[in-house]
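Just one protein chain is left out here, and the rest sit where they should.
Going in written order, the chains are labelled A, B, C, D and E, and every chain counts its residues from 1.
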């Protein structure tokens, strides 16, 4: 579902058959200016979503509205910084305001949260990536916010990367059969990752030809041993750690040699950052 | 956008042209059972959304899947409690799992957060309600979660309640004109609420015939005085307090006599609750 | 469903895979001018719908068309008055013409019909409002036409006002339980109206805390008694009369003191007003 | 736009985010029975639309509802006759009721109106047909109602019949060029009709090879002469009369020998017929 | 489904959540020019589809792109001829390229194939037309391509022409009943065609009042006899031949006197023509 369609649906959710406060009171021709301001320090994200939401509101009403960006995604800003300003139809501002802010507050909240975790972790051998634990219909917004906060992304969805878990292995009748079946099915630009929880599974997966491993829920000792064994068996294979990762744990394992660590909490433990929109109606 | 359409769009977001892991490995006829389990104590919410997501996945694949609920929205459960169980197509489970959990974790997170705030506040004269600060396209999920956590809802959107703010008043040329215009425009089942920040505005709004007031960003002293004046002028008018409400502040003003307090943080400061889905493939 | 989408669907209904008369005969570059003229005296309504239908046709064809309004909704015009004029792609005019006229003729017909009833009624204590008896997918057009004719609107749909009828009361187990349940469910900006048909029900509803009453199918005597009792019990409650209202009956009860009278026939007894579109192809 | 989609959109128009009366009061499991009854004598039409609307409501809510028809489209019934009965979810009945009735009242109104006109006209040489003056998005409903009332249909839209009017002729540079261009463009199962207003145009159109003629806005004398000339020149060509046709005029020209008469008022001068839905909640 | 919607869906099919090559590498502001060139001699078709696909890509990305046509549908061009050129956003070119070419290669392939067959057939008494054997969702593209190659179209679909086959006759209980039922059902601008396979059926169909006949799967002798009998019985009836028509057979029967020959292979035996798009990024 393309962004424009989601924004239209979001406006419809809020507007229903119409803004009964504004329609009764504000003339169609009323102009206004407004600006979006940070009420806390934050890492910026979601700028395009906010801008497009405001434009979609203006388009819906058939009214003009110019929106200008004053910062860009990934910028670190202080409380009081202006992110957006706009000038045009007051009705369009009033209708688009809430959707724009709701998206931007969510995105800035995630970017700020990710940045704060990564700052705590410091130097590490790995890329810290998100997971598929994201708000349905807004995965693109949230995954972009992870990048703006300094993180990276895992696969977008079920269609652009193979991750073989225990259920797949059980259904296939063993890890070798599962890897072989996956390789036969997918095209040659997709890598095959296998989730393993112990050394036996790790060896089987690499022998089966996995391109990389997900080392799930291992303690530090297990993780270090797994990395050592895997590096020896398959120097080209990538190694990803996962399982309730937070800043403290990530700092502990920063030097173990993992290529990737996946962190569900980048998205699902983030709160919204605080933004407000201030309006000046233009009289006359 | 009806729930079923949103769930289909959410599945499309995750699935794209297909689950390349499962399609290569799991036979269409493979059966399985699975259950969703709480990994922390929580207030339950989002049950129908999770169930419908799983059913939408099954329908998408044209495969059978039976889903049974073991708790209901609003229940308080301990870690380890089973919320849902399901039996049928393993592919449907694997495809629907993530969407179902993402929605339920969000909803349970909000319900649990709201409950925890209200427990801290204790007895109060007011209904604690949410705001329009909600995730676009999931306002119904989030507003229901607020109710399951013990809160109430404010208006759903811009179409089912009039809330006149300073910009509307400025555009109309005064609070009396704004209230009059709104009353002429809306039908007779809708109340008119006016946002005020001081006693002068309060008096003007009540004189203009407002059905209720939003007392915004007042300190305790201002709030008490405003309530006293309003009750005298207009005993039937409802009074709502708002402005960065949290558990501590709400406890302070619990006995002031407000009818409603609105709390944006019910939704935007909630984190996801922890749920997991465990699968048992059925062999043979 | 937003207006633009409905207009596209309406064009698709008429056009199917294409206008086989025009496509075979009229060159893409052919220009034309046209105007919409009243063929009877009428109250104007539906101007935006007509204009947008013509624009949607032009957009569909990727051709330019300028449309100008010469009157506005609510104007009273004589036969022969020009409502719209347009200049641009002849194909766009030929494709958009029928949808534009069909919508405007319906809207002007309703506005004219409502005006004629209200003129007959003269001064009254009540707002005359429409009902939910409206053409599916065009309720906004028809409710706006009621306003342009001098009437008012009742709630838009099932979502923006509570109207408790006998079935709800039976399902709840009594009027007190029904009102209480409704109040617990809805937000604080929505009023609760209860339909009553005799004094017993009237008293029960007001005791239960209804914000207003629908006095259904009462004769004049019953109506006057009901109003008297209700005003004494609950001076703030609004009172609405309903039941096969027409101009004669509305005139009879104009002084009884009702706040609202609802009139299904505003919409379902209206015929289309007569408009025609005249085209001048531009040669060369 | 398929019927099911239109019904879903119509339900969405009425329901918005939910029926706030019913949701607060009626339990999901509440059963009920209801029947739709005629409150006047009428010709039945729109049965499938009413039934499908009720089913769409039940499907939307995920609740069971059985709907049975007791009459069929085209039946002539007396006041008091039951058209539909239903049994199942009370919520589904309450949600679907209004859409079902609104469509059926419109359709029965048209069928009854058409029948009454045709009864007045009596025996005639012509088929009486409708025009493209129909409510956007409901042309199928309205054209079927014309048939149920005893009338016939003209082309459905712009895509399934060629009707060359003066603007087409002007754009083509003459009637011969217009007919030739149309014939080259369309497939061999479509007839070419040309609108003419005098004998000169009539002769030119038949010489150009038109399959039939629309004799527009002629008085009785002109009409008789036109028919005589056309029958001599082209015995196979069909002849259609049009222009503000009503029952009286149609009776006058019933014996002139026309093949077809088109009557916009079949649809745009019809009022809704009166139907009501009565509900019995099932207790226990 | 309007072209713009199909193009958006086609872009979504190719793009999914984004072009991961381009998004990582090409700056949003990068400009480029490109041109589409024929790599073989061909008859041009699908120009508007290619242009609209490129524009839809530009619109999707919110980037400017100017596209200019250098030939028009129906032109016969040599290898090396430039069909389109474009200038603007490099990203829009890269995203729209494949959809534009895929549609144009298909359309040019059909037009070229049709032309080559008709050239072989030479002068004939009949229009050579296509059938309903076309790629679902692209029938308009393919039927237009048939015209550009010099052929004509049969009915577009099931809605704009009556073609009675043996199953319809069996269901109706005889050809006379089938023709009568069809005539009663359809409007007066649609002709009734009946499929016949021998002289008995032919006579019955013409006696029943068919407007034309489909002479299916007859050999040359049968065809000639059928044409002779039909012309005598019903000089106005059109005659269509069908059944595995190819260039050789069409040439054989070119002088038999048929009005129409229908050729499924115009569309389903065509291969794509060879086009390529060459890009010059603009530096700086």
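Definition applied: a residue touches a chain if its C-beta (ideal position, glycine included) is under 8 Å from a C-beta of that chain, and two chains touch if they have at least 3 such contacts.
The structure presented is a predicted model; accordingly, all values stated were derived computationally and were not measured.
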| item | value |
| --- | --- |
| Visible chains that the absent chain touches, using the contact criterion stated earlier | A, B, C, D, E |
| Sole residue of B:16, B:88, B:161 or B:241 that reaches the chain not shown, by the stated touch rule | B:16 |
| Residue of E:51, E:83, E:146 or E:164 touching the missing chain in the full complex | E:164 |
| Sole residue of A:90, A:129 or A:230 that reaches the chain not shown, by the stated touch rule | A:129 |
| Contact footprint on chain B, counting only the chain that is left out | 8, 12, 16-18, 60 |
| Residues from chain D at the interface with the omitted partner, ascending | 2, 139-140, 156-157, 159-160 |
| Residues in chain C touching the chain absent from view | 13, 16-17 |
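The rule is simple: only the chains that are shown with their structure count from here on.
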| item | value |
| --- | --- |
| Both-way neighbours, i.e. chains that touch chain E and touch chain A | B, C, D |
| Recurring contact interface, reference B-C, options A-E, D-E or B-D [over half identical by residue number] | D-E |
| Between chain D and chain A, distance of the C-alpha-averaged centres to the nearest whole Å | 52 |
| Junction residues of chain B - those touching two or more other chains | 13, 16-17, 139, 156-157, 159-163, 190 |
